[in-house]
Structures are given as structure tokens and as C-alpha cells.
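Down below is the structure, laid out as C-alpha cells.
Every protein chain but one is kept in place in this view of the complex.
And then chain A:
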């Protein structure tokens, strides 16, 4: 139902700063979709056209490698996937497969972009969310670099 969907959207970091009235709009313009276990929400390499917020069930995120599919993450209720796709044109970077019977709120890219164009305050909030995430990613990257530079000789030893 719309009410629970709004609650769910609030917990999505990208949307957390958006005021509740606008979250209702996002929820109303999205659709509920359901998948059976084993069905694919989105496939690596396909153009991204929607973000999904899991409302029920679990999913695996996997990346195809030469050695076979490699599961990189598990998603559970309340998790969001594919949100980058609704902001820019990038192909899916991973395949998302339903692990159980699964329901999700699908936020279509065209609907979301329309929201952002029409209501700039949503855009601002999304931007803020992205910036927070970017700085966090930067920190993580720096930390990873440090670890890498410290760890490299050790790797060689092994």
C-alpha cells in the first residue's frame, strides 16, 4: 500500500532528505512489481530504466566473470538497487536475481526524471544524497589506496 511504500522510501538514503509530501508523489508514480524466485530484475549490460526498492523477499546481486557468475551482494527488504540508472544512462553493472518470492517498488527512470525536472527541491535533495555518498566513497577509496600501498610488498612476499 501507498503508506507503507512511503515509509520504505524514507529509509532509502537517496530519498531520505525529501519531504514526505514529495515521497508520496514518488510512490504514487511508481509501480509494485513481483518476481518469482530465480527471476531476474535486471541484467548486467542491459540499459538501466528503473530503480527497485525491495518491499518483500531477498535477491542476489551477481557479476558475470570469465570463471562464472559471482555473487557480490545480498539484498533484503528495504534495500534499493539500480538507483544510479535512473539518474544517468549507464548499463546495468550487475545482474539482480530474486532469491525468494519477491516484491519491489519499481521507480521508472522517465517518471523519476520528470519529478526531478518539475520539482527542483527533489533534485537538490538527491544531489545532497549523492554528494554525501561521493565523499564517503572518496574516503573509502583513500583508505583502500592506503591499505593497498601498505599491503603491496606483503602481497609480493606471498
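To be clear about the criterion, a contact is a pair of C-beta atoms (placed from the backbone, for glycine too) under 8 Å apart; a residue touches a chain by one contact, two chains touch by 3 or more; residues count from 1.
Everything below uses one rule, namely that contacts and distances are computed from a predicted model.
J.: Refer to UniProt and select, among "Sulfurtransferase TusA family protein", "SCP2 domain-containing protein", "Cytochrome C oxidase subunit III" or "Putative ABC transport system ATP-binding protein", the name of the complex member that is left out.
T.: Going by UniProt, the chain not displayed is called "Putative ABC transport system ATP-binding protein".
J.: May I ask which residue of A:24, A:99 or A:133 touches the chain that does not appear here?
T.: If we include the chain that is not displayed, A:24 is the one touching it.
J.: Just to verify: which one of A:16, A:32 or A:77 makes contact with the chain not shown?
T.: In the complete complex, the chain left out is touched by residue A:32.
J.: Name every residue on chain A in touch with the hidden partner chain.
T.: 1-3, 5, 21, 24-25, 28-29, 31-36, 39, 41, 103, 111, 114-115, 118-119
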